[in-house]
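Supplied in structure tokens, the structure appears directly below.
Note that one protein chain is taken out, while the other chains of the complex remain in position.
Naming follows writing order (A and B), and every chain is counted from residue 1.
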Amino acid sequence: MLYNEPSPLETRVLTRRFGLPNSAHIDTYLAHGGYRSFEKCLEMTQEQIIEEVKASNLRGRGGAGFPTGLKWSFVPRQSPKPKYIVVNADESEPGTCKDRVLMENDPHLLIEGVLIAAQAVGAKRGYIYIRGEYRYLIDIMDRAIEEAYSRNYLGKNILGRGIEFDLYTHTGAGAYECGEESALLESLEGKRGQPRIRPPFPAVAGLYQCPTVLNNVETFCAVPSIIEMGGKAWAELGVPKAGGTKLTCLTGHINKPGVYELRLGFPVEKMINEVGGGIRGGKKMKAFIPGGSSCPVLTGEEAWPLTMDYDSMAKAGTMLGSGGVIIMDEDTDMVKAALRIMHFYQHESCGWCIPCREGTTWLKKLLTRLDQGLGTSRDIDLVGDLAQNMLGRTFCPLGDAAALPTISIVQKFRHEFEAKIAKVQVAMPASANHPFVVVQ
Amino acid sequence: MTFSPELEKKLAKLIASYPPGKEKSALVPMLMFTQDEVGCITPELVQEVAKRLNIPPVQVDEVVSYYSMLHRKPMGKYHIQICTNISCLLWDADKLFEHACQKLGLGHKQVSADGQFSLEEVECIGACSWAPAIQVNYDFHHHVTPEKFDQIIDSLKKVQ
Partner (left out) sequence: MADLVTLTINGKTVQAPPGTLVIDAAKRAGIEIPAFCYYEGFSLQAACRMCLVEVEKMPKLQASCTLPVAEGMVVKTESDPVVKARKSTLEFLLTNHPLDCPVCDKGGECELQDMVFRYGAAESRFTEIKHHVDEKQWSPIVFYDAPRCILCYRCIRVCSEGMGVGALGIVNRGVYSEIAPSHGDHLECDECGACIDICPVGALTSGTYRYQTRPWEMKHVGTICTFCSNGCKTTLGVRNEKIVRGNNRDKSGINGEFLCIKGRFAFDFQDHPERLTSPLMRIDGKLQEVSWAKALEAVAKKFAEVKARNGKFGIVGSTKTTNEENFFLQKFARQGLGTNNIDHHRSGDVVTLMDALAGRTNALATVEDCYQMKAALVVGADLAQEHPLLAYQLRANFRHHNARVYTVTRGPVREDQYSVSRVRTEPGKELEGVESLRPMLSQEPELLILFGSSIKGEDVRRLVAFADSLNIPVKYICLVDYSNSRGAVDMGLLPDLGPGYQPVDNPGLTLPEMMAATDLDVLWVVGANPLARYSLAAANAFVVVQEMFLTETAQRADVVLPAASAYEKNGTVTNVTGQCQKLTAAAKTMGTKPDLEIMGLLAKEMKLNLGIWTVQSVFEQIRTQVRGYNIPLPVVATGQAAQTSPLNGRIPVISRPDLIQSASNTLFTSGSLGRYSKKLTSVLEYPGELYRP
């Protein structure tokens, strides 16, 4: 089911079967070119498949943007250990809801992508790790997997070619941290979703310490079309160094929020004004987050001239991330936004390392106070300082994810913090070194 | 402890989906599925799961207390989960949550006296483009205004 109208400006490659009647059914999938890419792969060598994916310039769609072909090439295919394919369907980056529509509308596309990856590295078993909240998607995926077994696309002798591959779903139980690949593997092994020391990376020592290809749903879903079109043609859909299309979730203060498949390099202005129908209520855009709440926040002015691709965003000091675009209009309370973002990371911090565990907690408390206008300008400095003290020092990227938006909000919207504290009369305003005493 | 035949079947299939010797992998799904039937993770359930997966109970405790969807106490028959994360917040999810508190007479993680409803402010549930969003148990509701929220609750009350 689709939750928003498609836009004519979309380039519908991954989503091209969306909206077809019974689009999740294998018959629909097969009738529209499904599993052809996999069959094509059966005639290719493993090197050829990986080369094709490399040529496509496909970069990981989960948020980190690591080149997928390269990641696959790290798998020691000669290793006597079993190899695994793991799908990261633990979509939990705030602002992101794209994997959900992919699995809901075209589950076989994911299965085919997984099958191709399995073929490329010689894996015989795969797991789709789906976040616990997406229970209905487990049912959809289980049904699709059953269909694939019944049509001999999964099992011990796939298409009579002597190939073996088993695929299973696996539910999470509510932990953002499990979206981090090594934490996901821990969770999949029945443990707390705490990240692992890396290296070794999952490609070498992943699930059960065996070589593992672990990618995001959208990444796997991109693979069949890469094989179909050829890596080079697929790459040309996007920009140099980042091929293809990207499912982009427009969220926040926009007239037509929704998930849209846009070419990489799509201009921000066109995306907001034409695809998204402009800022809600004709207001101005105050802030812009390109790919989930972990990204540094841009001001509206900074964002308008950019294009939606990795390099453009990096140059502007932020990241393309997961494709969860968050748009905030001129009336947005940025202190509240900073607090809500920190509230999330504090809730999701696994507790493993000190800077993240204690830093997010302190920042949440501090921002809660500042949101109520209780504080001094020294407290505003402290927010930035504490976030800086987390940045780059935590065990996994969650610490950075909490620090980056905070640092950028304090830097770019400091005046809003100051305005808040100015509203509340503080008994000892002159001495910044004294704890505040409030008279309301 | 025994479960319904359907659940037993599901658990057997679940455990069989991991390689031999790696049955511990079934822990999180097993807790989720059994919680759905038992209502919450009771101490007996912890022991039972530990026994079935042949792991020390403390390892089950470690996992239960880590994941936010696993509860030690029963939630309501209808567990109302309101996302107030950033994308939903921008569509006034904070006000929706307040409205829900008023409507249900419940606060965060509270359960109604009759056990029918419980309320929880949750983190991003992956419905950001269709904000504000809520989940009633596992069912999504999108673009939830206070009025729509009331309709949802009222219709659930009628079902009772």
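We adopt the following convention: a residue touches a chain if its C-beta (ideal position, glycine included) is under 8 Å from a C-beta of that chain, and two chains touch if they have at least 3 such contacts.
The structure presented is a predicted model; accordingly, all values stated were derived computationally and were not measured.
Q: Return the single residue from A:71, A:357 or A:420 that touches the missing chain.
A: Answer from the full complex: A:357 touches the omitted chain.
Q: Which chain B residues touch the hidden chain?
A: Residues 43, 56-59, 61-62, 65-66, 68 of chain B touch the chain absent from view.
Q: By the contact criterion defined above, which parts of chain A meet the unshown chain? Give residue numbers in ascending order.
A: Residues of chain A in touch with the missing chain: 175, 192, 197, 346-355, 357-362, 365-366, 369, 382, 389, 392-395, 435.
Throughout what follows, only the chains that are shown with their structure count from here on.
Q: Can you compute the centre-to-centre distance for chain A and chain B, using the mean CA position of each chain? Integer Å is fine.
A: 23
Q: Within the complex, which stretch of chain B touches chain A?
A: 17, 19, 22, 24-29, 31-33, 53, 55, 59, 62-63, 66-70, 84-87, 89-91, 123-131, 135, 138-140, 142
Q: State the interface residues of chain A toward chain B in the complex, per the touch definition above.
A: 3-4, 82, 91-97, 99-100, 125, 131-136, 166, 168, 170-176, 187-193, 208, 249-253, 257-259, 293, 324, 326-328, 332, 336-337, 340-341, 344, 347-348, 350
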